[in-house]
Structure formats: structure tokens, C-alpha cells
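One structure, pasted below without further comment.
All protein chains but one are shown at their positions in the complex.
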Amino acid sequence: MSEKLLQVKNLEIQYKTDLETVYAVNGISFALDKGETLGIVGETGAGKTTAALSILRLLPEKTARIPKGEILFRGENLLLKPEAEMRSTRGEQISMIFQDPMTSLNPILTVGDQIFEALAFHNDTGMTREQMEARVDETLELVGIPRSRKRDYPHQFSGGMKQRVVIAIALACEPELLIADEPTTALDVTIQAQVLAMMNDLKHKLNTAMILITHDLGIVAQTCDHVAVMYAGEFVEYGSVFDLFTADKHHPYTDGLFGSIPNLEVETDRLQPIDGLMPDPTDLPSGCKFSPRCPKCMDICTKQKPTTYQNGTHRIACHLYSGKEVEEA
Amino acid sequence: MKQNFKEIFRRMKKNKAAMIGLVIITLIILTAVFADFISPYEYGIKQNSKERLLPPSSTHLFGTDGNGRDVFTRVIHGARTSLTLGLVTTLISAVGGGVLGACAGYYGGRLDDFIMRVLDTIMCIPNMLLALSIVAALGSGIGNLLIAITISNIPVFARIIRAVVLSIVENDYIEAAKACGTRDWRIIHRHILKNAMGPIVIQATMSISKMILLAASLSFLGLGVQPPAPEWGTMLSEAREFMRRAPYLMIFPGAAIVLSVLSLNLVGDGLRDALDPRLKS
Partner (left out) sequence: MSQPLLKTVGLKKYFKVPGGFLHAVDGVDLEIPRGKTLGVVGESGCGKSTLGRSVLRLLEPTEGQVFFHGEDLLAYDKKQMRQMRQKLQIIFQDPYSSINPRLSVAEIIAEPMIVNKTFGSRREIFARVEQLMDTVGLAKRLATAYPHELDGGRRQRIGVARALAVNPEFIVCDEPVSALDVSIQAQILNLLMDLQRDMGLTYMFITHDLSVVKHISDEIMVMYLGRCVERAPSRELFKNPTHPYTKGLLSAIPVPDLKMRDKTIELLKGEVASPINPKPGCRFAPRCEQAIPQCFEQSGEMIEVAPGHFCSCGCKRA
């Protein structure tokens, strides 16, 4: 079997302050191949962004601890890499796009310069100035911005265009992995559709692997190959996009998420929300972390951590299905 | 609110400099309050020609001045004058500046322009010069000194409070208050000033020390507190004559000014760090 591009194994992340410990990520595992897109879905505080930042080793050094786990990128454990090497990995092999395009651009540099800077910093192949300038033009056109706007400053662009610039910077060095943290949340629907379509195109063109963090199941259905549903720092459900949208069995939390969105096709009088709130990440419930909010909670759920039920690529961490449990591969 | 104080104090405790400042200023305040018990007032003003210019000793801790008065007594009674001046002027200018700043920030438009341009004009004149000219016009004395330094301090408060108010007015809860028919004055005091208290308190702490300095400077120039009343600035001024023969006459009131100003600034810095939400752990 060929080596996976990215493999995350049993990753745990905590934030420690003198007052409390926040259990942000509690043992997640996944693998990603070249050209694949993994969607991570979950609500605020589920640990999605923390997990993403850890791959780039961008967690706040003062408070974040990684007590367990491995992040293998092309077989190399990123957690053990020295900072200097990590710096050249960032941007060159792994890039990240943040939610807010307004704050992730430098307001006093032209967009052309910002892309150029990313190229120059990772210029291992010894491109000349002209070659790099040409590459800037190319990248801008790739994301649908005419090259004539190269000399414009960020404030001269609209929100959607800015996010395109951010994507252009992220893609300038043709990274193998792109991490997008809610890339379209700050955009309007019609602009979101444009940006998503563009990202889809680019993914196919460049064969980039992508981790897409979102809270919108619609975006997942339209763009991802694999989906992880994250709750309280754990993947409660993981599988291909077909597993998630067509299989009969689901984690009760996933069912809850689907019940919470108003459906455009089917008329519903009342939404079926999930009761209660996200658990406090400093004081997580024992057993299954979803048990206090779960409509199908059983005795065992509050006492014992659920084992994983697996059916093909589909994994569900829930006691409901534990009778039919299959050994994890 | 109570929880807030506890939380702020907890964060301030981490800041050693601020805690040292707090201890020193508390001590200075306590000596000022109990000055009469520590050393009666008469020693500070009664002249005694037999005991002129004695160096520090066990009977006169800080020595005696050119008129044979006990410097220690004068310094601790001076603390009373200086702290009271600092507090009262800060209080008045905070209220005055607060009203002006809040109105300018809340109503905006022409009123804002008018208030701010007038205050800008006042701010163009250096604090010291402004206070000097006011005192010169009104005549010297503690009451006029108070008026002079209060007026010179109002623009500073008004500016800061206006800026704070402008950022608070942006919040939706102000609009919510308007939506249920709340009158303007209630919006200002219940929704705006209540939320502006943090920055106001910080500014006030810093301002007390500035006022103490300004009062001392004016008194030094003979425009403030008149002798024989003990005041640090006046004492420094009187000590000039004997600078060579009796340097302690200058050192002790000087040190008192430095200590109180420094400790107040340390507390102010500590408060600012403790109140800044960005540093919340």
C-alpha cells in the first residue's frame, strides 16, 4: 500500500493555564491521500481549528500541550521536526486559509507583493525575479483575478476577492496539503458559491489534498470526499461522504445536526434541535461525551467510552452499534 | 460587580510592581489620615529659633528647617494637602470631563465638534502654563490652585471618555435601549458610563499623580499653597536657600513626591493590565 500523504494518529491536545486544563482534542485519527478532501464538521468549540493548527504547529506555545499522538506528513512526524524545518514546510508543503480574509492580508502591501513574498521565502529552485513575477500573474489568474490588479492594495478588493487573494497566496508554492478553516463563512452565498467552485476546480487541477473545516453540511456534501463529524474533541463519526449522507446508521449527534437544519426540499413544521449545550471542555462528561444531550442515551453511555463500530470506511463511536462491532483496522 | 473586583484584584496580585505601589500608597494615605496622631500639627508650623537647621536625629527624624520646624511633621502633614488636592481635582475633572466627553461621544455632530474644538484649544496650552495663568489671574491660594489644575485636567478626561463612549455606543444594547424608549440620560449613565468605568478608573489613578506634581510645582513657584502651611512644593521652594548646608530639607519632601507619584503610576499600570480584556487568561 502506498504511503498516505497525511496520517494523524490518536492526537490529543490540551490547553493548560494556571487555573484549568482545556481538553480541546481527545484522540483523533485520520488519513488523507493526495487530491482528497476531508471535511471536518462540528460546532464552535468542538476542537476543529485546534486540530488544524496543530498540523502546522501553529498552536500557542505557552499553553498548548500535545501529550499523545503523531502527525505523519509523508511519513515524517511533524511534531518532532525542529522549528526551522517546520518554517519551510509551512506554506511550501502545507498552507492554511483562515476564515476572515479581512485580517489575514497585510493592508500596506499590494496583493502582488504579498504573493511574491510567499514565493521568495520558499524559493528553493532558484527562480529569477522575472520567473517569480510571472508566477505571481499566473497564480492571480488561477484564482480568477485579472493580472492588472496585481498592484492594488487589499482595501481595493471586496470580501470575496480578498478571499481569492488569500487562496492565491496559499497556493503560490503549490502545496501538497491545503487546510481551509471556514474559508467561506464570512462571505455571501453567491460569492461563497463562486469561491467554492473555484476551489473545487483548483483541487482537481493541482491535485492538492485539502482539509476543509466547516459547520455547513451543505458545503460538505458539495465538496468533500471524506467527512469527520467532530464533537468535544473527538470524531464521533467518520466516513466517506456517501457513508455520511446515505448510510442508515448514524451517530445520534450527526442525526441531531441534520435535524437542526431547515430542509429546503421537505417541509417541516418544527426543527428537531439537539437539547442542551456543548460540554465544558475543562470538565468533560465521563463515558460518551455526547451522552448528556443524547436522546438515545443508555446506562452504559454515561459510564463507558464507546467503542468504534466500523462498516467499510464508515466509523461510528457509539454504544448503539457496539454489538456489531468490528475490529478496527 | 463584586465578582469583578475580586477578579481584578486576583489579576493585579500577579503584578509585583503594582502590588509594591499599592502598599506604598496605602502607607502614605494612612500617614496622611493619622498625621495628627503621629506628630501634632503645631510642630509643623510653630517656629523655634533655637532649633534651626538641625540635621536628622532621633528627636527630629528628618531634621528641622530654617525656621526650626520639624521636617518630618511637615512632610506627613504635607501628604494630607497633596493627596487631598490630587483626589479632589481628579474627582472634579473626572466628573466634568466625563459629562463633556459622554455628551460629545453620545450625541456627536455639532455638539461633539463644538466641545472638542474648545477642549483642543485648551489642550494647546501647556498644562503648567495654563494653570499658571489661571492662578495669576485669580490670585494665589489653595482654592484657586484647585480651580486652575482642575481646568487644565478636564480636556484630558473628556478626550478619553469620549473615545470610550464612541466604542460603547457601537454596541447593539444601546440600540436595544433606544428601541424600548429609554431616555438619553438613562442610556448614558446606565448603559454607557457603567461600561466605561474601567478606563475612567485607570485614568483617574494616573491623574492623581499628575495633579500632585502640578500642585507641587505651582506651590514651588509660590502660586499655590501659601506658607506656613506645610506642602511638599512649598517646602522644596523654602529649602532652596539651604541647599548646600542642609540638603535633607530638599531630600525628604522631594522623596515624598517621587514615592507617591511613582506608586500611583505603578498602581495605575497594574490596573490597566488587570482590566485589559486582551490579557484575560
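Going by the order they are written in, the chains are A and B; count residues from 1 in each one.
The rule is simple: a residue touches a chain if its C-beta (ideal position, glycine included) is under 8 Å from a C-beta of that chain, and two chains touch if they have at least 3 such contacts.
Fair warning: this is a prediction, and the values are worked out from it, not measured in the lab.
With respect to the chain omitted from the figure, which of A:88, A:156 or A:260 is a touching residue?
Answering carefully, the residue with contact to the hidden chain is A:260.
With the missing chain put back, one of A:14, A:139 or A:194 would touch it. Which one?
The single option touching the absent chain is A:194.
Since one chain has been left out of the picture, which residues of subunit A touch it in the full complex?
Against the missing chain, subunit A presents residues 43-44, 158-161, 188-194, 196-197, 215-222, 241-242, 245-246, 256-265, 267-268, 270-274, 277-278.
On subunit B, where is the contact patch with the chain that was removed from view?
On the side of subunit B, residues 1, 3, 170-173, 175-183, 186, 190-191, 194-195, 197 touch the unshown chain.
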